[in-house]
Structures are given as structure tokens and as C-alpha cells.
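What follows is a single structure, written as C-alpha cells, with notes after it.
Every protein chain but one is kept in place in this view of the complex.
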Amino acid sequence: MELVLIFFSAAIVNNFVLSYFLGICPFIGVSGKISSAFSMGLATTFVMSITSIVTWLIYHLVLVPNNLDFLQYVSFILVIASLVQFVEMFIKKISQPLYRALGIFLPLITTNCAILGLALFIVLKEYSFIEGIVYGLGAGAGFTLAITLMAGIREELDLADVPKSFQGAPITLLVAGILALAFMGFAGLISG
Amino acid sequence: MEPTLLIAIATMGGLGFLFAGSLAIADKKLRVVENPLIAKVNDVLPGANCGGCGKAGCYDFAVNVVEGKSPVNGCPVGGEETSRAIAEIMGVEAGDSVKMLPRILCRGGNSEAVKKMVNYYGPLSCSAMHLVSGGDKMCYYGCLGGGDCIEACPFDAMFMNADGLPEVIEELCTGCGNCVKACLRDVIEMHPEDRNVFVFCKNHDDPKTSKDVCSVACLGCGICARKSGGGVEMDNYLAVINYDKLDESTIPFDKCRTNAIGHLREINERETIN
Amino acid sequence: MNLFQKAKTFRGGIHPGEAKELSENSVFETMPNPAAILIPLQHSAGKAAKPLVKKGDDVKCGQLIAEPDGFISAPIHSPVSGKVTKITPAATVGGFPKDTILITPAETNEYDFMETLNPDKVTPAEIKERVKQAGIVGKGGAAFPTYVKLSPPEDKKIDVIILNGCECEPYLTRDYRFMIERTNEVVSGLQLIMKAIGVDKGSIGIEDNKPGAIAKLKEAVKFIPNITVDVVKTKYPQGAEKMLIKAVTNREVPPGKLPMDVGVVIQNIGTAIAVHDAVVKGEPEITAALTVSGKGINQPKNLIVRVGTPLSDVIEYCGGVNEYVEKVVVGGPMMGVAQFDFSAPIQKATSGLLVLTEDEINAHEETPCLKCGMCVDVCPLGLEPTKLARLSKLDRLEEAEKLDITVCMECGTCTYTCPANIPLVQWIRLGKQRVMTMQRERKSA
Amino acid sequence: MKTVIHMLITLTIIGVISGALLSQLSGWAAPKIAAHRKAETEKAIFLVQPNADSYEKIETVDFELYKVFDENKEAIGYALPYEGNGFQGKIRLMVGVKYDLNELVGLEVLEQVETPGLGTKVTEEPFTSQFNKLIADPNVEWVKGAEPSNPNEIQTITGATISSKAIVQIVNQGLDKLRASLKTGGEL
Amino acid sequence: MSKKATLAREYVKGLWEQNAVFRQVLGMCPTLAVTVSAINGIAMALATTFVLVFSSVIISSIRKLIPSQVRIASYIVVIATFVTIVDLVMKAQFPELSKALGPYIPLIVVNCLILGRQEAFSSKNPVFRSFLDALGMGTGFLVALFLLGGIREIFGNRTLLGLQILPNFYEPWLVMILPAGAFLTLGLMMGFFNTMSQRKKRLEHQTIIQQHLKPQKPALASDGEAN
Partner (left out) sequence: MAATTTNPTYKLDLTSSPHVHSRWSTKQAMWMVVFALIPSIISAVVFFGFYQLLIIAVSVGFAVGTEAAIKAIRKRPITIMDGSGIITGLLLALILPPNFNLAFTAIGSVVAIGIGKEIFGGLGYNIFNPALVGRAFLQASFPVPMTTWTAPNYTVDAVTTATPLSAFKFDKVAADLSDLFIGNIGGSTGETSSIAVLIGGIVLIGAGVVNWRVPVSMIAGILVFGGIFYFIDPAAYPNPVFHLFAGGFLFGALFMATDWVTSPLTSKGMIIYGLGIALVLVIIRLFGGLPEGVMYAILFMNSFVPLINRYNRPRVFGEVTK
């Protein structure tokens, strides 16, 4: 039950994008098409789950025992970047279609603060190994949900008469704002 | 040295080594030879890797542009400057040495072209109007004035003048040719910048009908073609210029009763003076 | 009829005001020769015919004056005796000028018809040949050369011929009058078509708002066991071939396929009459039957006119238009073409001439789409008109293609319903054409 | 191969430099950060126990707890940091209680993520001062939209009932825990 | 890219023309997250600028030594090192601020603005230019964050930099300091600035058209805007 709560809390109530403002750049950038948005979401979820595993291990097996807390950022980001690169290679090697669907998004994800944010939150919230993974999955699911919803909306807006100066990023932000208002309905759902 | 320092150095050095190693392998195994254009386009992009173009980062966008899958103006971050730069790269590489500009070869605006006795209701788009009995002008060959070309221009280089005919702003035009593709009546053609003589009409009607439908139509009388030595040919009641053979001095411009054949620049000058 | 049995029909559709009362009781009148006859070289789907006469030639009524050019094309016969004045582009009811043979009629008609055939003895091959020579085109709207339909490829097994007596378009009463006045010829025409294709089953589909025609036809086929009269629900576009086939046989013609792919050939009532006349009377297609109606015309009528008669003559014959005229349409109000030039002539498949007034048109101001879904609800083909129209407007052809824009039959149901009054069909038609061009280019590339 | 070595060397060197630099800096910063932390706790303890003069951390329980003394070095009560769920997320507070565990002397919210301007009112006066001299026997209770009528009641904040209730609940839970360990562990 | 801009321009362009937030839509996360008040915005922007400037200088000076394959990795490590420095210094010297900016300081590491500048500029330009560019970008970031934080603080809390500037009868709009308010405000601001620059462009366009317009024969006025 605890794990389920962690998952939903990360996915909906405390959605990374809509209430923690993490991963906004890809959220605005890659939400133009449902298909790419969904792939981006999946890729992010994938990287998030891997990140939660690896950074947890690094933190608890290397940094904490050696009192190297201060190397958190440097080591996390290096590990994430190398891992993403590795995964990209791997996917490219085993499956071209999968690479085209997911792989090309991976470099974008490296410079996505949701990933590093996730690693830091897991440390901050003192999650256990399993909890950390579930949290990562939940955050990924939440990101996927938010970005796919946004992409659906933006595809619809492509057909709309949005004032020219509001097209693109501004309207996306405004929609995100309204979405955030709507997600407030879930406030107090888990922790209340 | 204190142990923390040592461990820190070891950790970071190790991680760096690991990463460099993995990249080295990646580099060895996955190198692809690419079109040099891609790098050129990539260079003028902002490099933000924001994905705003809908592609997975700047490089992917560059690949798509070069492959013709993304529009030159697809990068929202770089804005117009970048679009222009890309358009130029793509254009130059396409091998054009002389700048090509679109010319609008119809001068039957609202005050020249005769209208049908109808009120047209519906979308004011040329192609949609054309579907409904060819729109509300009597001429079935000329500009419909719906502005599909203007809509299609990614650089805002066209506007509709008060006579209901599109015009090109040469300074803003990149010569991308989108307007030509957009015009269903083939009224717009790309020509080298310095080309000056044109037949400003597309009407193939017989002389009588031509006269009935538009006051500036090419009537098809053939006077201009007669002594041109193949520089002007008649194609089903319409004078068509063969620029390879054209010798301007053989054309009796003042004999054309509707001024359908004439000079582009002279006309412009006359107009700015007035 | 079983009261508890729901009339057969299809999903979607609408029921616009029928307005048939204006003309449904007026008996066919035959209009005299006009002062000039204009015969466009293209009457049918497919290629235009090639003229066989030239300026100054004398022609007889029924004489072949243009021969088909290619497989899907139909010959043309002179509807009157007279002199060819010229061959030139001239206005047509389609809105675009087309090459046209102009004939000045002589005082009297000299007939040059084909020999008559005995309907009981005629062979299938003879019927087909006759239909081809007579230049018969489908009267249901698309003017598809009928002999093509009568010659399905070997591998298509046809098992039923459906006569389309729905006349689902408002105002039009031509088929209704045919069924009332020439009941037996309708049946005979159907039998000839069945014989030509070698099919043993015939059906006549009629909407339940035409009880008179239903009764007469039921009476006529009482002793013909292989022909049934199928009553279908009154609903637009019940007469569209896919819809009628669904209602009568419960078969669905898949997108991009033809009726013959599900074993059906479907013909209009008027086409059956034309087949009968060609075989039994030897008469080529030189007349058209049409309904002249609408609140803007002084005397609504059902007329038989010579092909090539200008619209202006027809309007005059019906007492002219009154002051409320707003729009003149050739064809039905749902699929017809608005006219601006009354010199355009009646063609072989012209089924109606409507003079509409403002309150009949019921136009409202266009507003943006409200996404009410009504167009989606009523589209008989299960398309999303609002999406298609917007994609077409934005020239996003690949997406439109994926949403099956080419399936649309331009029935107009969606535009009729749309509360926002968006010209959906116009946009879709444009998109359809562009997608088809794109597909052709793709194929040739 | 040359590039590979080049790559390896570059990145390794950058890593080494970074590691060295940071470890030196951290050596400077760590004690200061620890001091800040300690000062914060101290400040909170004296806030919730205004009469305290000194305190000591109790190490015999498995949760954080401070025993406070007045200037006569007499134990006057405890300062108990405790946390629980609020409206949006965790609330962490410090509660000061008298030695008999029946009367509260102060409350300070240390961390919270409640809605600014709404739930955050629980960190401010007059809400927090209600906990001064509040009787916690048997438990703290809350009333809504009315003046408290019993000595163990506080009034919730309009529009932030949930946050207010959460505070009460955390206080009660903390006290329960403290009472339980007193029972088992005897005098602390 | 061939023409060399003046040094002054390298600085100025970041302020507005290529403003990271309003124009390039970069570094959105900290922009949205920390701007509940002007002071937070300023602090965040200063921290970011510090990292940006130093890493730009370092990267620009060693740009020729780094093989392109490990470019990004090296940049990230450099950036992360500076971020850690900022973080440690802030925690040690300004504990209050460090608390307010919470987890967003470490996220400067992945602020696309910084990496983007290294990729697009520092890796190709000499040290001083990179320094100016980074400073300009940082200042632009500061302007953006201050504006956003200021507006949100004024409407959401009646105050600017802690000073009350709206009267008491003004009921603060709580939403402004909530996530939703951040999105809405930034969206509206961006739209507003776009409108402004588009208006300018349209005016320029209008004048060009005016120059091109023929002296008109009496003609039917036609609406240029197709449906």
C-alpha cells in the first residue's frame, strides 16, 4: 500500500511537471506531437527508473560510506549522462525501430532536470531502494501523462485560432497553468 | 593527502575514465558518414536542443531539413534569422547562382477583371473558391485574389494590394518558391531576378472572350509574336515568352492593346513616380 | 408491411424537409424544341467524347454526333434535326466552360433512331451493345456510363441488381413520377439489366415516404417472383449506393471498393427507363427528365426536355422566377451545383433545376467549429467531417488521408447539420482532390 | 586509438580536478553547515521552551528528543521534534511540553509545504500561540469556526482546516510516543 | 555566423534579443519554480550567472583541448563542479536563502541554458567573448527572473522585495504564488512580449508595404486577410 501511495503521489498529486516544475523544457519542447511526446515519456520513464537504481547505489554504496556527500551532483550527473549514452548505444545496436521511436530522445533527456531532480529527491526523502524505484516509475508515469496530455491538447490547438504571439511556448505555459489548476483538485489526496 | 580528498579524486577520476571509455566505444562503433550540409545547417541552429521543432534536438532537425522533411523555418527558437540562414544554405547548395524571385503574371485585379453576377459565399481561399464554379471572376485563368500564396509564404514577403492582387516584397523574399506551389492557377512563376520582360497574363480564351472577361488580358492577337523570331510564341491565344530566343528590340510593346506584354521594372518605376 | 418491423436503413443520416409536394403531383410534360441546342462533349464521368461533325453539318434527330473516347466515355446523339453552328467552349451546369457543339434546330425533327429490339428475345450481349450505342449514362447523379456497369469483370460475381428508387434528395420527384407513370417500363428496364448481367435477383429500393410508388410497383411485380420491392426508411442519403446496399442487403461496401465488390450492381430508376427505351424503342439518350421546383419558380413541373436545352428556356417554360429567387441549382439541393449562367444546357443526367429562396436555403452566419460532434454523428460513412475540413484547410494532407478523406461521397449531410454553418463539404472536396493528386504523384514516382 | 587515449585522459583529468577542488571546498564548508544546523535546532528549542536555559539531547530513545532545563539546571520539560502529513506533504514541527507531559508551552513549525498564504498560516501567530499553556490531557482537540471552550482545544484556521487538524494530530502522536517511551523507559 | 559582432553586442544580445527565458525558452524549471518572490528570483539568477560565467570561461579556455566526443560530458562535469561550489558556499554563508531555493540550486547543473551556451557559444569562441556572452545571458536571466518574481510577489503577496506596495484592501491572489500562477504569469508575459515585438515587426512590415503600394486606381477595397 505504501508503495502504491508513493507511485500515485509522484505520478498525479505531486506531478513532477505540474507541481515541481521539473523537466519543463522537454515538456514544452517535445509536446508538439502525441507520438513523440509519448515516446519521450516512455524514454524518460525508462531513464528515471534506471537513474533511481544507479544513483541510489552510488549514493549508499560509494558516497555515504566515504563521506562524499558533496560529490552528489557531479557524480550523479556524470553517471546519468554516461548511462543514457550507453543505453542509447545499446538500443541502437539491438533494435533500429526502437531506436527511432525512443533512442533519439535520449540525448535530450540527459539535460533534463527531472532526472537529476529525481535522484536528489530520492536522497532527500530517504527512500529505500525499492521505494526509490517505485518513486522513479511514478515520476516517469506522471511525466508521461502530463506530456501526452499536453501533446493531445497542442495537436488540437494546431487547428485553432490562437493569437500569433501566443502560439508555441506561451500557450503551452498557459495550458500547463490551467492543467496545474485542475490537478490541484487532487491536493491532499494522498497525504491528507 | 587526506583520505577524503583521495577517495574523491579516485571516484571522479574513475567515473570520468569510465564515461570517456564508453564514449570512445560508442564513437568507434557507431560512426556514420553524413551529408556535409547537415553540419552546416546544424551550425546556424541555436544549439539549445530544446526540441521545440518537434524533433529530437537540433541535430535531428538539421538532418530532417537537409532531407527535406522539415521546413526551413521549423526552428521556433532561432526565429526568422535562423530560418533565413538555413534557407540560404539550402538554396545555395541547390545550385542557384542567380537569385530567383517569384513574378505574378496576372494583372486582372478587382478593377480590371470582370466579375460574374453572383455573390460568392464561402471560404476566401483561392483553391476553395475555384471549386465553386471557378470563383467569381469571369476569367478562368487569372488570379482569384484569395491569397493562398500569401498564406503560404513563410517569410511574410507577400501582401495583397488594394486591387486584390498579391505582390512580392523583394527584400523579404528568399526565393523559396512556396507561393508558386500554392497557386492553383499557376499565376506565379520563379524567374531570375534580372529578367524584365513578361507576359502578365495566363488567359487562353479567344480574343472576343478575352476582351469580355478582363481589360488587361492577353487577347491572343499575336502582334508581339509576329516578328519576334521565336522569342514570343502563341500558345492557344496566349503569348508565351521563350527567354532563350528573346530579343527585346523585336517586340512592339506599344502595339499591345492591353499592355499584357511589358517590362517589370519600368512599370514599377512609372508607378513610384506617379 | 409489418408494423413492428423497422424500415431498413443505415447508421447516421438526416431528414431534411422533403419539399416534394411542390411537384410530386404534376405529370411529366414534354418541352418543345428550344431555339438553340448546346451539347457539351462531356456528359458522363470519364473522358469527353470526340466530335464527329463540324461547323455547317446538317444533323438528324438521334444521329451520332460524337463517339466515345476510351472505355469510360459515352457517345452523344443529336437531340434534334438541324445545323451545327459551331464547336466552341461554352458554359456548362458544372460551372466550367467545356467544348460544346452548338446546333440550330430545324422546324421539324427527322428521326434517325436505332432498330427496335424485342425485349423477350434480346440476348445479353445485344442489350449491352445497345446500352453502349445509345450513350446511356447513370441518372443517379454521377452520370457513369451504364454499359461499363453492365460489364463487370469476370471475377466479380454479381448476385443482385438494385434499382434505386429512393430519390432521397428533397424537392426532386422525377423518379417518383417515373415509378407512377411508367411503372411497367421501370420493371422491364430492370429485367433487361438483370438479363444483361445474367443475374437472377432484382430489388427496387424505395423510401417509405412514397406509398403511391410502392403500391404501384408492388402491384407490377406481383407475379415476378425474382423481383422484390424493398421499402427503406426515408432518410438522406438513403439513395447513396453504399447506404441503399446496406439497407437492402445488409452488405457494406468497404472504403475504396465498388458495389460490384459485394456482388451488387445498382442503377437509378431513370437509368432503367432509358435502358428500356433504348432496347424497345431504339431511342438513344437525347432527352432528360427533370424536376423544376423550388419556391422561387412560378410553376414547378416535372419535365422531359431535349438534352442541350439552355436553362433559360426551361425557366421560361416554367413561368420564370419570382422576386424571391436567391439561388439557382442544377441537381438536388444537397448535391447540386449553383448556377450563374443560364445559357448552360441541360445534360443527360440532369435531374432537377431548383430555384430556391432565402428561407429555403436557411443559411446562417459561419462561426468556428463548436466540436458538437453532430457532423460526426450524422456522417453515414463514419468520417469526422470537422477534422477533415480543418486538415484540408490547413493543407495537412497526409493526416487527412489517414482519416479517410477520400472515402467521403460529398453527400452534404454534415454541412446541412452543422450548427456552426461551416462549409465542410467544400473543404473536404478540396482536400479530397489534393489527396488524390498526391496519391497519383506518389504512384507515378 | 590516439583519440581514445585523448578522450580518456581529458575526462579523467577533469574528474580528478573536480574531485580535488570539491573535497577541499567541502572541508571548509562542512563544519559551517553543521553549525548552522545546530543553531537552528537550538533556536527552535528555545522558542518552544521560552523559559529554558539549556538543553540536552536524549540519546536513549530511538527518536529525536531534547530535555530542557531552567537556569537552576532543573528539568522543566521536553522539546520534541515530530513530523506527519499535512495537506500537501510532510509537516515537521517542534513542540515544547512541560515535564508532566500534560501542558504544552510552545509550538514551532520547522518544515512544511502547505499552500502559501493558506496552509502556511499554521506557522504563524495567532495559530501557534494557541499552543502555549494548552492542556494536552488526554489529547489536544480542535474546534472549527468557534471559540474554543475547553482548555485542551484550539481553533482551526478557516480555509485551512486540514492543515490545522494535521498539526493537532502530529502533536498528539508525538506526545503519545513520548508517553509510551516514558512508560517503558522510565525516567528520561 | 560568419560576421563578428562587436564585443558590446555579445553582452547586449542576451538582455533582450536572445533572452534565455522569453526568447529561447530555456532554463524554464528554475524560472518557474523559484520565482515566488523577487528576491528568490534574483538569488537564483545570480547563482546561475555565477556558474554560467565561470564555466563559460573555463570551457572556452580549454575548448581546444577537449575532444568533441567527450565535449558534453566534460562540460557537465565542469558545470556540476561550479554548482556544487555555489551550493556549498550558500549553505555555509547564506543558510536562509539556501533553504528557500531548496532543491533548485543543484538543478542548475541541468539548466539547459548553461549547457546550451557552452555548446552554442563557449566551445566556439575565445575567452573574453564567452565571458561577455555568459554575463549577458546571465543578466538577461536575471531580468526575466526578477520580472517574473516581482509580478508574482506583487499580486500574490502585495509586496515587492518584501516591501508592501499594494494597499491592504487588495486581497492577494494566492494563485500567483502557486505553481499554476507561475505558468500562467510566464505564459502571459511571454505572449505580451511577443505581441510587442510582433507589433513592431508589423509596423515595419506595414511601412515596407506602403512603399510598395501602387498609387491606387479606384478599386474595391479587398480584405487581404484570407479566411
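By letter and in written order, the chains are A, B, C, D and E; residue numbering begins at 1 in each of them.
Everything that follows uses one rule, which is that a residue touches a chain if its C-beta (ideal position, glycine included) is under 8 Å from a C-beta of that chain, and two chains touch if they have at least 3 such contacts.
Small disclaimer: the values here were computed from a predicted structure and weren't measured.
S.K.: Using the touch definition given at the top, which of the shown chains does the missing chain touch?
M.R.: A, B, C, D, E
S.K.: Please identify which residue in C:P32, C:G70, C:P255 or C:G319 touches the non-displayed chain.
M.R.: Answer from the full complex: C:P255 touches the omitted chain.
S.K.: Looking at the full complex, which residue from C:T92, C:Q133 or C:T386 touches the chain that isn't shown here?
M.R.: C:T386
S.K.: For the chain that got dropped from the picture, name the residues of chain E it touches.
M.R.: Touching the missing chain: residues 171, 173-176, 178, 180-181, 184, 188, 191.
S.K.: With the missing chain put back, which residues of chain A would touch it? List them for me.
M.R.: Contact residues on chain A toward the absent chain are 34, 148-149, 152-153, 155-157, 160-163, 166, 171, 174-175, 177-179, 181-189, 192.
S.K.: Which residue numbers on chain C touch the omitted chain?
M.R.: 10-11, 14, 16-17, 34-36, 38, 85, 90, 102, 104, 170, 242, 246, 252-255, 257, 310, 312-313, 316, 325-329, 331, 333-343, 354, 356, 360-365, 367-374, 376-377, 379-384, 386, 403-404, 407, 410, 412, 415-421, 423, 425-426, 429
Assume only the chains that are shown with their structure count from here on.
S.K.: Moving only from a chain to one it touches, give the least number of moves from chain C to chain D.
M.R.: Minimum number of steps from chain C to chain D: 2.
S.K.: Weigh A-C against B-D on C-beta contact pairs and write down the one with more.
M.R.: B-D
S.K.: Looking at CA centres, what chain is most distant from chain A?
M.R.: It is C whose centre lies farthest from that of chain A.
S.K.: Any idea how many Å lie between the Cα centroids of chain B and chain C?
M.R.: Once rounded, the distance between the two centres reads 42 Å.
S.K.: Provide the C-alpha centroid distance between chain B and chain E, rounded to the nearest whole angstrom.
M.R.: Comparing mean C-alpha positions, chain E is 35 Å from chain B.
S.K.: Where the CA atoms of chain A average out and where those of chain B average out, how many Å apart are those spots?
M.R.: It comes to 41 Å between the two C-alpha centres.
S.K.: Taking each residue of chain B in turn, which ones touch at least two of the other chains?
M.R.: Residue numbers touching two or more other chains: 4, 8, 11-12, 15-16, 19-20, 23-24, 26-27, 49-50, 52, 123, 125.
S.K.: Do you know which chain D residues sit against two or more other chains?
M.R.: Chain D, residues with two or more chain partners: 3, 7, 10-11, 14-15, 18-19, 22-23, 25-26, 29, 115.
S.K.: In their shared complex, at which residues does chain B touch chain A?
M.R.: Its residues touching chain A are 4, 7-8, 11-12, 15-16, 18-19, 22-23, 25-26, 29-30, 49-52, 54, 56-57, 60, 76.
S.K.: Can you name the residues of chain E that touch chain A in the complex?
M.R.: On the chain E side, the touching residues are 25-30, 32-33, 72-73, 76-77, 80-81, 83-84, 87-88, 103, 106-107, 109-112, 115, 175, 178-184, 186-188, 190-192, 194-195, 198.
S.K.: So in the complex, which bits of chain B are touching chain C?
M.R.: So the residues of chain B touching chain C come out as 116-118, 121-123, 125, 127-128, 131-134, 140, 206.
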